[in-house]
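Here the complex is missing a single protein chain, while all its other protein chains stay put.
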Amino acid sequence: MNEVKVGVFLSDCGNQLSKILDFNALTNYVKDVSDVVLVKRNSEFWRGEGLRIIVDAVKGGKINRVVVAESLPKLSEVSIVQAVEEAGLNPYLVEVIDLKDHCAWPHRETPKEATEKAKAMLLAATERAKLLEPIEKLEFPALKSVLVIGGGIAGMQAAVDLADLGFEVDLVEKEPFLGGLAARAGRFFPTDDCAICIQSPASDVKTITHTSRKCVYRSGFTEIPNLNILANSKVVGVEGVPGNYKVTIEKKPRYVNELKCVRCDLCTPVCPVEVPDEYNAKLKTRKAIYMITPNVHPPVYVIDESVCKFRDCAKCVEVCPTDAIELDQKIERVTLNVGSIIVATGFQEFDSSVIKEYHYGDYPDVITNLELARMIDGFGPTGGTIIKPSDRKPAKKIVMVQCVGSRDRRWNPYCSSICCMISLKHASLIKTAYPDTDVTVCYIDIRTTGREHEYYYERAREMGVKFVKGRPSEISRDPETGRLIVDVEDELLKRFLELDADLVVLAPAMVPAEGTKELAEILGLELEEDGFFKEYNAKLRPTETKLRGMYLCGGATFPKDAPTTSLHAHSAAMKAAKFLITGKIVKDQRTAVVNEEYCGDCEFCPVTCPYGAISLEPTSEDHIVARISDLLCEGCGICVGTCPLNAIELRHSRPNQMLAQMKALMSINGTSKPLILTICCSECGHAAVDSSGMAMMQYPANVRVMKVPCTGILQVHQFLEAFKVGAQGVMVVGCKSDGCHYEVGSQQAEKKVALARMLLKEYGIEPERLEMFNMVYIEGDKFAEAAQTMTERLKKLGKLQLMEGS
Amino acid sequence: MTSYALFLGCTIPARQPSYEVSARRALTKLGIELVDLANMTCCAPPPVQSLDLETGLSIAAYNICLAEEADLNIVTLCTGCFESLAMANAMLKENEKLKARVNQILSNAGKEFEGSKEVKHYLQVLLNDVGPNRLKENVSKNLSSLKVASFSGCHLLRPSALLKFDDPEKPYIFDDLIETLGAKSIWYRHKLKCCGGLLRGYADDVALALAREKIVNTTKAGADCIVTLCPFCFLTLDLGQVLMKSTFHEEYNMPVLHYSELLALALGIDPTELALQFHKIKVYSVLNKIG
Partner (left out) sequence: MKQGKEEKTTNQAFSDVITSRLGGETITLCYQCGTCASSCPVARITPRFNPREVIKLSLLGEKDEVLSGDAIWLCCSCYNCQERCPQKVEIADVIYALRNIAVKEGNIPNIYSEFAAELINEGRIVPISKFLEKKRPDLGLPSLKPVGVDALRKIFSITGFDKIKQEKAEAS
């Protein structure tokens, strides 16, 4: 290894910092630190002339470690690291610290103390820099192909986006036909277009450059060459890693050859089996061989194997002119190799029959919004007439009931967010077609939060739809007349109404689609408490999951209207495209590494790793060791903190680097107060320290900050080490317990701190010398306060007495 | 023979001997032994819970303790007693903290609630210990021309989370047991709504209005009689009709029977032995329909 030559670059921020910190003293101090060969001072080092000074020193071979004290390190670090890399040095041999927000600003009232702290900070950065090692960038293959699961509005949109961008796309739908829930909705708000649009993608692929809307059943969706539709199919297994998954699909037999069927419709008239048509809310029947509507994808008949008599009948086989019917088809297994997976499995209506007081399922004239939608649809089972299912006579008095199973802590505590609009849309459509129909909507709150949505509410009132504020308590049926009675309190009138109705339409909650849980298990994805797929972070990382390479969109994450679903689908498609577009995944090796000599036969780290990056593999010596995937490892170090044998280290945060930093920070005091080591995570913890400095909140200079990737990396013995090297107190600052950027790091650290406190007590050291704090960026004041409090506490406790050997 | 500690309560011995007579006769005939324990008290129904819930729970728990000591499950005749005791039993079995608090109170009376016994309404005994088949075999009278408006009383069903007796919105157990005797159980509007019994004494006008609704709805539905399980409901609906006559000048003459009376009659027990003379609304019309 080459001789270590450190260059230290001190930015005085246009002489702002030198008003507080004694830069001459700092320069003189750093000069004498071993292995420091160059010390420069400038007003800034992250751009222009200052940056050139660094680059020249690196290029000339004068230095091979770079320490920069610069303000706003979050910003400046990026350009410095990049320039250093271009100059020919490994970019991970750079250490940037912030003398402004971590020193000068928060200690401006005690400039002498601040200067002494700055020395310690520079020493710590230099000592760490000396121990840094080059880190390589790795490349992993990424297949330019995507599996989209779910052929509803979201899945189709994402599939078309990616196909248009040139990716190979496989679209898997569990039903025999595409379209999903949305296809049954009749019409969509806020544009009132027919929902059949959804049975194919929203754009005409042949005329993708045109902005005019094309009627979709003529769009040629099935003809996109790089889009492979697998209807009647489901995912049964996934192996592999992001960029290279092997997916097993189980394809149910269709019993009709897709290539031979010409949709002549000779088969359905001869089929003797007639069953209620689920797709049409059982308001009509269909045959065992059927298509749900004439314009669907794939445009091929299917045989319902649960009711078909097969060889005992085979009448369809006899009449089929193209021999398309193949009663011997079996379940097929297909294996796909894809780089990425998009889950678009959507939602479904909640089963309202569990709310017994509404008697859905008992009374045929109590129906759901989706069932009503089938009636409103001109292509639907009633041709657009609103009927009472009990006697098929027109329904003249309709009562709608909102929030059925939504906002209901017995079933689904959340607001399903689209049901108000669905009901308003239905009420308006009914009033438009049949103005003399009496429509009453019973609601708790009407929620019309999107563009054009409030207009629906307004229009409904104009049309004479009645609104009753109150959630009905019961729907009963007069056994003699068969009429329904809806009991509700009109809260605004404080009057109890018994609404007489031909038809009661429930607005059920929207819940995750059937099979969501099973799919999540297969894919290794997490679900929210409400059962929907968990987005990595709704604000910062929508449509992403914790697993890179797997994305979510549409109703799979929460109920959504059609426009939002489209947007969501575009987002997921974009994320997948971004991930795969270069055909490779470039990732640096700032990852964990296992010392296989120490590692063996325990299972802690794979369980704790939030990213599933650790697997256990048997070695030749008949024992098991942990192996870390450089692709999946996020470099948090939670495994390091978990390993009972000290067998894991992070390449970019080795124990010797941390110890050297600690020692340096504690080597100079310069204040009369007890030294405190603050170990903060690089996310919220560090940000809180930043923000307190930026806001010039004052805390004493005896508080020294050391950054680690995540507090989850910390091990119990490190706290003891901190006391040994001179700390009188230790503060651990991490993200909120439930807001850790690495999921469980903060929680792990809390456990370690609790354990360490017990140990301290055993050693006769006051446990309150060690404390964990959880903060976010905006809580800079909390950090300053904690630093103050801790200092006062330690003053009261007096000097730490360490027993020999502890 | 299956034995139970009989929790008799207050209202039945105080006012409704016909309930007690018919229940004791019928259950004994069906092979159920009822054991009368000493030192039982009021069950602590809603009026006591209204004064102090904690005291109410402690009283209920105290009574359950007596059954625990006798190593017997409890059977109640009164729906109100069933609710008070079963609710307390369930709450204390589920909630350790509450149980600890109640036991702290009970220790002063030398008791400790263990949670080892069940509290059952006698319908559950008929359903599970006797069984519909044996019950049917024992029926010796023909009730097939009798149209019954059943009314179980609220506290047989609710709060369902604790009582777990039947589906609170679509109950069927009681109606099935009426039909097992051969009578027909009919639907009427607001069948599951309260009779107002608990408001008697505080707001007699409201209580009477609620009772009147019940009588009106059952009359409209063409019932021959109302069959109840709760002495409070019975009182509200039976005596209530006398009050309706004096208050509203309305005469319904809707006979109200306890299920135990219907059961005893169906089993062939002589009506004259059942103390039916204590009913305010005479039940001859019902007796005439029983063949």
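Each chain gets a letter, A and B, in the order it is written, and its residues are counted from 1.
Everything that follows uses one rule, which is that a residue touches a chain if its C-beta (ideal position, glycine included) is under 8 Å from a C-beta of that chain, and two chains touch if they have at least 3 such contacts.
These numbers come from a predicted model, not from an experiment.
S.K.: If I consider the whole complex, including the chain that's not displayed, which of A:Glu85, A:Glu305, A:Glu326 or A:Asp487 touches that chain?
M.R.: A:Asp487
S.K.: Touching the absent chain in the whole complex: find that residue among A:Asp277, A:Glu357 or A:Asp500.
M.R.: Once the missing chain is taken into account, the touching residue is A:Glu357.
S.K.: Which one touches the absent chain: B:Gln49, B:Asn89, B:Ser185 or B:Gln241?
M.R.: B:Gln49
S.K.: With the full complex in mind, choose from B:Leu106, B:Val139 or B:Ala221 the residue touching the hidden chain.
M.R.: Considering the complete complex, B:Leu106 is the one touching the chain left out.
S.K.: With the missing chain put back, which residues of chain B would touch it? List them for me.
M.R.: Given the touch definition above, chain B has residues 8, 10-11, 13-15, 17, 20-21, 24-25, 36-42, 45-55, 58-59, 62, 66, 98, 104-106, 108-111, 154-155, 158-160, 168-169, 190, 192-194, 196-199, 201-203, 206-207, 209-210, 213, 273, 275 touching the missing chain.
S.K.: For chain A, which residues reach the chain that was dropped from this view?
M.R.: 357, 403, 407-410, 444, 469-474, 487-489, 491, 494, 496
Heads up, the rule we're going with is that only the chains that are shown with their structure count from here on.
S.K.: Could you please state the distance in Å, as a whole number, between where the Cα atoms of chain A are centred and where those of chain B are centred?
M.R.: 55
S.K.: Which part of chain B faces chain A closely enough to touch in the complex?
M.R.: 167-170, 187, 189-190
S.K.: Name, in rising order, each residue of chain A that touches chain B in their complex.
M.R.: That would be residues 356-357, 362, 476, 478-479 of chain A.
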